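Dropping a structure here in structure tokens format, bear with me for questions.
A single protein chain has been omitted; all remaining protein chains appear in their positions.
Labels run A, B, C, D and E following the written order; every chain starts at residue 1.
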Amino acid sequence: MDPIILFFLFGLAAGLLKAELRLPSAIYEFVSMLLLLSIGLKGGVELASQPFLGLVPDILATLALGLVMPLLAFPVLIKLGRFKRADAASIAAHYGSVSVGTYAVAVAWLTTRGIGFDAHLPLLLVILEVPAILVGVLLARGISGDTDWGRVAHEVLLGRGIVLLLGGLLVGWLSDPDALGAIEPLFFDLFKGILAIFLLEMGLIAAARFGSLRQYGLFLVGFGVVMPLIGAVLGTLLGHALGLMPGGVLLMAVLAASASYIAVPAAMRISVPEANPTLSLTASLGITFPFNVLLGIPLYWRLVEALG
Amino acid sequence: MDPIILFFLFGLAAGLLKAELRLPSAIYEFVSMLLLLSIGLKGGVELASQPFLGLVPDILATLALGLVMPLLAFPVLIKLGRFKRADAASIAAHYGSVSVGTYAVAVAWLTTRGIGFDAHLPLLLVILEVPAILVGVLLARGISGDTDWGRVAHEVLLGRGIVLLLGGLLVGWLSDPDALGAIEPLFFDLFKGILAIFLLEMGLIAAARFGSLRQYGLFLVGFGVVMPLIGAVLGTLLGHALGLMPGGVLLMAVLAASASYIAVPAAMRISVPEANPTLSLTASLGITFPFNVLLGIPLYWRLVEALG
Amino acid sequence: MDPIILFFLFGLAAGLLKAELRLPSAIYEFVSMLLLLSIGLKGGVELASQPFLGLVPDILATLALGLVMPLLAFPVLIKLGRFKRADAASIAAHYGSVSVGTYAVAVAWLTTRGIGFDAHLPLLLVILEVPAILVGVLLARGISGDTDWGRVAHEVLLGRGIVLLLGGLLVGWLSDPDALGAIEPLFFDLFKGILAIFLLEMGLIAAARFGSLRQYGLFLVGFGVVMPLIGAVLGTLLGHALGLMPGGVLLMAVLAASASYIAVPAAMRISVPEANPTLSLTASLGITFPFNVLLGIPLYWRLVEALG
Amino acid sequence: MNAQSSHTRKLLTVVTEAALEAVLTRDLERLGASGYTIINARGKGSRGVRDAGWETDANIRIEVVCDEPIARRIAAHLQQRYYDDYAMILLLSDVEVLRPGKF
Amino acid sequence: MNAQSSHTRKLLTVVTEAALEAVLTRDLERLGASGYTIINARGKGSRGVRDAGWETDANIRIEVVCDEPIARRIAAHLQQRYYDDYAMILLLSDVEVLRPGKF
Partner (left out) sequence: MNAQSSHTRKLLTVVTEAALEAVLTRDLERLGASGYTIINARGKGSRGVRDAGWETDANIRIEVVCDEPIARRIAAHLQQRYYDDYAMILLLSDVEVLRPGKF
């Protein structure tokens, strides 16, 4: 088995056994910062050798995907899940956005197998983070609402995740390629080791969420598995339609299938405070993240090949 | 001289000069976490290519060593040291258990010299951590005592050190060997550098303990030097009897000679709270750790060769 | 462009946009610790192959430079800047001392271009840190003052920066060169990556200082640019006079041009508390550091070549 | 206002979600507080355990020293604006301050 | 319980060894506290300097807001159970709480 998956299982097991294990929060922040910068840098380096204009259709299509997914999820959460409007809107926003951790695991999965992917996927990752948040706020508040959109925009666009990804992209893009070699040991050679540490902590966090699962019942569990499957299908279709390489299609499927647990919760807490944050984080961290990492990625690869 | 030993001396000197130097605690935790995972991983990788059953005698013998050593130390501490029962029991438990930091220095010492050792030593390291704690609690409380053994067991078996070592072992054991290459830069290539940082902090910590030495007198200093020597002899004899490779015998001697300063203090604080924690930590950190790192390891190597 | 400069610009931009981005302080401390140790180690390794006595003239000349520079700056700050005596003394001390971060960027700049420099520059770096602090205290207090010089000396000589640089130097010097290979992955291979992270944070810090600039007016901005230029000329002349290699002359110019933002502020806060710390840090972090990193280093290189 | 002068003020202590830090400090200034002190915290209350392991789970503990009318005004504002949607407790007590002009 | 209602409660502050965190929070809940707030601390007292540099040397500072009988019960329990073997101080003071139903 792949060691990074084993690190995740190790974290899950340690968490379920209530072992006294926790990454100091400063380390967790640093580790996730390195992952974001690495993903951005790598993308930026490869983008540098591409014409930018060719990317416009992909960018627009990705924006559309980010608008459509929460609109699909919302009525299901209201009708079948019987959630309050604010809760449904918030969960929908989580699933319309993306999880960088899941993306990183998928990149590692492709790299291990030597499968290539398009250079601009990190850019699409950034782009897919944003629209679902706006849709979520709109679904909760309505258009006429007294939302302070300036604050929402600041919260979203200048949050840690997006700034680090975009910053990495730009640095990679503008860097003299020869000079990049000197920073590779930190940002590229250590990538999988850092990812292993990150997944150990994610296992501990996911395990801590299992406790809330019983409380919120079967619907949430079902949603946390079915919604990614729907996302994966949409992502795969879109990826093929855009003519991405097979690895790129997989990453698009993974992006659509994954649910946010950093950018969206932070934005919702400020913009839709009446939504219960435990609900969406339980689904996203307790169900969807483990599902995608352990079962989803290989499954979506079959899908990519089947629909290819 | 070996740079990692120089880092330890640097820490000692800075500490004695009261320089304003301290590793942030989050970094200390991370650094020790990486060492534990690295040791576990390395062991697990090599264990994977061995029949597990052949290890049973070594495991049983190591357990026995962990039971015997505190039983040897306890009467000495009571009779010669005139310590209170709880204090004697607690110190005995520290010396019956092991120090992972000392083990790591010994591994680095062997690696520098190209001396091989048996793959299952990390497993024996984990095993030797535990029994002395139970013996220590028994010595302090008696069998009939009202000890909450469930809590003691949880405290001991699910403490940070053991969980990380065992987790690393399992991940290494179950990993696809080809996939491990990608995490080597973090866990293997950085090992000695990380160990250097760790030893710098250990030097600072040991220096801070020197202050308490005068207070507790000469007996403690003597015990902190003689007990490791006795441990080293027992470890060497056991290692030879089990037919370990010379490097493996040295590591067994070092394990027996070293005294715990993480797992045992934490367990004793909860299970034998009336024992004075300063006493055992002064001996373990202020005397035995520096002794083993600076003088013990090369000495024990001669012993291994002499008794071999 | 060089990626580490881009990381600094990225930090500046994120800071000016008030993005929610900050290195946890434990990480900042660790990163700067690794830089200091790396610089020291590298210097120590190379010093080991040199006769020590030959360095005495360079050491004395550097001490003299550290005494002269604050004496030059002080009257200008009093007369032209109309600062209070304590503030002028404190700012003068900052500019007479050095910035290790700037030095590290200059080393990276030279390395990228394959330009060699003398092995003992890290030693001169340490030496140049100290005298300006003593001059600053004297300028503020006068010789007859009731300064507790023991405390000042302790504060200065046993501060974090100097201890780590000197410790690294000694470890590098005394280490068995063969054994050093094992710690290179952490201390040497990661150097530029770690420097990139450091510069990202420095960009954020510098941006946070821009706010105070308006408050303190144009004189401070001018001083923060002109003083480094004067320093660079003095450093260049001294470097050539001492017969350093071209890279060494550049580093000497950079040392003289840079202003302290760690050791000196800490010492001044305790020894000259009536000096306003915001004033000197605004100049040093908000103007001189960015100026040196973005424009100064290449400029000083031309100077080195012109005066060479 | 000599060195020994001293007066009584109110100490308002708020324990709440870390996510609110930026908005709360803006509110405090607007409502007339001359300063505040913030500390990271963890805890448990009616909204369950908040153990700071995860960003959205961290607490902060804010202290504000001010005169009674301002303290009441801040407390009323926080209660009305945040109590329903956020983990939050509010405590008030008396403190003697050494340089009353400051608060 | 309107927005301005307020009452007095006790604030119990405990400074003790970090190693006790898990057992103490269990004790607190068992003895009737509706919540608690914990902060990492360092300090000095009769058991010497505890500067958090080393795991066994760290302190925590626990605050519990509750009514007087519960505060006394908790204080008595802690004193009887932990005072002899652990670094620990206990302080009690009065605080006004804004939503009394909560505590």
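The definition used in the following text is that a contact is a pair of C-beta atoms (placed from the backbone, for glycine too) under 8 Å apart; a residue touches a chain by one contact, two chains touch by 3 or more.
Everything quoted here is computed from the prediction, not taken from an experiment.
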Displayed chains in contact with the omitted chain are C, D, E
Where C:115, C:157, C:242 or C:270 are the choices, the one touching the absent chain is C:270
Touch rule applied to subunit D and the missing chain gives residues 3-4, 6, 11, 25, 29, 34-39, 65, 93-99, 102
Subunit E residues touching the chain left out here are 13, 15, 39-46, 59, 61, 75-76, 79-80, 83, 89-93
Contact residues on subunit C toward the hidden chain run 22, 25, 205, 208, 262, 265-266, 269-270, 273-274, 277-278, 281
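Definition applied: only the chains that are shown with their structure count from here on.
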The chains touching both subunit B and subunit C are A
CA centroids of subunit A and subunit C: separation to the nearest Å works out as 41
Subunit B and subunit E have mean C-alpha positions lying a whole-number Å distance apart equal to 35
Multi-chain contacts in subunit A, i.e. residues touching at least two other chains, fall at 24-27, 185
Chain-chain contacts, ordered by label, are A-B, A-C, A-D, B-C, B-E, D-E
